[in-house]
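Missing here is one protein chain; the remaining ones are kept as they sit in the complex.
Think of it as A, B and C in the order they're written, each chain with its own count starting at 1.
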Amino acid sequence: MGGSLLKPVILIGIVYAILKFVVPNIPGSAPLPASLIFLYLMLTTSGIVIFATLSGESKDAFWNPIQRFMTGENIGGLQVLRYGVLLLFPLMVGWQTYSSTATSDAPPSENRTIHPAPPGEYTGLSNPVPKTPDTIQQGKGFYAAFCSPCHGGNFDGKGPAARGFNPPPANFSDPTTIAMLQESYLFWRIKKGGVGLPIEGMPWKSAMPRWEVELPDEWIWKIIMGEYDGAHQAPRTWE
Amino acid sequence: MSEVVKLQLIGLAVVGSGALILLLVRAQFVRVIGFVAIVLGLFTLTALSVPQMASLPPVEEKFDIATVKTPTDMATIGQKIFFSKGQCALCHTIGPSESARCPDLKGIGAKLSREFLFESLTQPQAYIYLDYRHGGQPKEYPARMPYINKNPIGLSKNEILSVIAFLQQMSGEPISVSVAELEVPGQAPAAPVKVAQSGPVAVAQAH
Amino acid sequence: MTQRLNYIVPTVAVGAWLAMELLAVQPGSAEEKSAATVQAESTLQSVSVSAPMVKGALPVDDPNAAVWSSATLARFPMSPQVHWPNRILEATVRDLNVRALHDGTNVAILLEYTDPTEDPDDAAAIQFMVGDKKAHFAHGQPMAQVEGGPVNIWFWKNKDGKALDMNAKGFGTLKVQTHQDVKAKGAYANGTWKVVFTRPLSTEHADEDTQIAQGGFVNIAFAVWDGKKDASGELKEKGSQKAVSSWWYFRAEAPPDYSGYYYALLAVGLALGFQFVLIRKLKKGQSA
Partner (left out) sequence: MQQQGGWFQRLLQAGRGHGGMFSALLWAVGLLSLPALAFGADVAPAAATEYRDIPYIGSRNLVWVVAQLHLLLAGFVLGVPIFAWLCEVVAWKTGEKRYDKLAKEFTKLLTSAYATTALFGGILLFLLISFYPKLMNYLTDIFFPSFIVYCLLFLVETMTLYLYWYGWDAMQDGHKKTFHIFLGFMLNFFAFFIMIVPNSWATFQASPVVLAEGSDIARAWAATWNPTWWPVNIHRLIANVVLGGYICGAYAGIRYLSARNAEERDHYDWMGYVGNFIGVFGLLPLPFAGYWLMREIYQYNQQMGITLMGGFLSWLFILQAMLIGVLFLGSNYYFWLGITYRIPGSELKYRKSMLSMLIILLLCLGVWMTPHSLVASLEEARKMGGTHHPLLGVFGVMSAKMTVSNLMILVTFMSFIMYWRAGKEETAGWAKAAKALMSALLVLAGIAVVVLGVWGYFVPAIIRINYFSTSQVMIVLFVMLTITPLTALLLKSAKTTTEMVWGKMPPRAGYALVLNAIMVILLMTLMGYARSSSRVHWHVYGVLRDSSQYAFSPALGYAAGIMALNTFLFCMIVAFIFWVATMSDKAKASHS
């Protein structure tokens, strides 16, 4: 009997093994969070169910063994396994209930929005400093003095002072950071710093200084130019 | 018990009752209701398992003269007014943009004198504008610009001065509006500002 | 029989979904914990400090007591304070080891870090949020769009040999409390500082002191000053020039709670009932 039942189980096992053990070991990769693995397994399961129930015959081939197994009719030696499953299911439900009601060992998970919406008064600004090799060079100088301790001389977020901070300083060479943002967004983030973030950005955790108390606006605009140039990224534009 | 846990329990109860209906009831319509209950319950449970964030409104800012010490402070207030109460940004942009419906104000503070800016805001029809929307030959056209000092926008003089300060700052200009010009509420307004009455003669200063 | 199935297929799907949903709501945590503890100490990076409950006296005055080893070691990286002017770009202390214990009324937290020299101005501090409001990790700096709360700082300095219980809501607002609840004791040996802070889990001043409820997580952050003087006689680190950490979590472990077992028992009962009805339906369906 097991044939049509075994295949889906094996398939789910393979998908799980790939997600859990293969993907994290690809160079440059990292372990997947449980939520994502769960999502992909759900998709696989629903795919299996959909495909198995596409026609009357395939549904019977898929379902009949399950039904036989569960009612325990004509399954011979599998009877023991059946009792095991029947016992295991309530126990698993019980264990889940226990672990969700018991105080958790893991601290609350964090879901910080990395690029929250800026305040309206910043979205419309444009860089008033003309873009010349000279100003860019100045910007890079300011960057080296003020920003590089955390964001790194290579614009990779790995400066010497970065290690203790959580969230870590942004990696500007990553194409999903400043390349997705406009200059006005950076202006807001640099000027107002971590404490200027809205609640979804978790301002209480950010170590980013509020540079408006130390630097004039013009310097900030120059830093932005130097930053894009140094990280080999271009700001997002709309025209 | 937190609100999320309460909602989760409700969701589970809904799903459970749906499952019970499917198990025990045979009337088709009721079964469909049970099925719908399961779907809706699962949807709610899924929504509860993603990060929960409410968006709180920021503190409402009031124009308080006492806190304004420098022209830069004025410009900061002006920036907020430009993008909210003043409704300037509904049309104007600072820097080129596809969505602009009115002239781009980048560098405007350097191109125009503060008197001209003030007049443009309070008497938009005073100086004949070119309808920038039309291509080809420039065409004379009544300004689409509303009176900023009248309803519905109705900025006060202090607010208009702050916006001008912001425009100058955004153009890299020194701010020529001084804090002393601000009217303290409750007192009679100081001598009317000369520029406001100087008539439609202001001319753009080319820089 | 095929018609029976239409009753049953959705039911089974629901059962499976329900179980998975439970999994999703509360991802299993046991696995993570064990993974964290087997890591080598040098690369260990923790996210929280857990204080187990001990019977008997807390080693309040003894940083070297054997009972400390019963607490799990937590290790946090430190950065120089860069958030506010008078920042420094390099700090002496790069990692901080933390252990904690509690006995149901008092909590004791042991900080342990390497410092090549013992100086009178060596100092360390622990910082907590107070109440429900979030506070910025840099002395509770005011935030633009979020109304922040104060922080509670427990400060120890070598030359004073005692702790100060303080509050702050932004740099320059540090204030020593009128009621001091914190005790501290430092011991220096072999280039390593060990400092123990002690305080009752809860105090009578909920608006100034952090209140530690057993089983709940509170935010915690650390700061360390190396009181060494440079060639000109200036202190190397002082005031806002220090090594800091981000917010992490602290928890005083709760005494075992058995209510979970009752819920679990209830759930097992429900699941058994579900199974029973389902199989009965299946069997009936087959015979019909």
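Following the convention adopted for this analysis, a contact is a pair of C-beta atoms (placed from the backbone, for glycine too) under 8 Å apart; a residue touches a chain by one contact, two chains touch by 3 or more.
Because the structure is a prediction, the values reported are computed rather than measured.
Just so you know, the chain we are not showing touches A, B, C across the whole complex. Considering B:I21, B:L48 or B:L121, the position touching the chain not shown turns out to be B:L48 (whole complex). Mapped onto chain A, the footprint of the missing chain covers residues 23, 26, 28-36, 39-40, 43-44, 46-47, 50-51, 53-59, 106-107, 109-120, 123-124, 166-168, 175-176, 179-180, 182, 198-200, 234, 236-239.
Annotation for chain C: contacts to the undisplayed chain at residues 2-3, 6, 9-10, 27, 29, 32, 35-36, 45, 47-48, 249. Where chain B meets the chain that is not shown, the touching residues are 3-4, 7, 10-11, 14, 28-29, 31-32, 35-37, 39-41, 43-44, 46-58, 60, 83-85, 87, 89-91, 97-99, 101, 143-147, 151-153.
We take it that only the chains that are shown with their structure count from here on.
Distance between chain centres (mean CA atoms), chain A to chain C: 23 Å. One inter-chain figure worth recording: chain B and chain C are separated by 41 Å, centre to centre, where each centre is the mean of the chain's CA atoms. Distance between chain centres (mean CA atoms), chain A to chain B: 31 Å. Of all residues in chain A, those that touch two or more other chains are 35, 119, 198-199.
Under the contact definition stated at the top, the residues of chain C that touch 2 or more other chains are 24-25, 145-146, 278. Interface of chain C with chain B (complex): residues 7, 10-11, 14-15, 17-18, 21, 24-25, 145-147, 274, 277-278, 281. Partner chain C is touched in their complex by these residues of chain A: 34-35, 38, 42, 45, 49, 53, 56, 59-60, 63, 66-67, 70-71, 73, 86, 89-108, 119, 149-150, 160-166, 192-199, 202-205, 207-209, 213-214. Contact residues of chain C toward chain A in the complex are 2, 5, 8-9, 12-13, 16, 19-20, 22-30, 32-33, 47-48, 50, 76-80, 82-85, 87, 89-90, 94, 134-138, 141-146, 148, 215-217, 243-249, 251, 254, 257, 259-261, 263-272, 275, 278-279, 282-283, 286.
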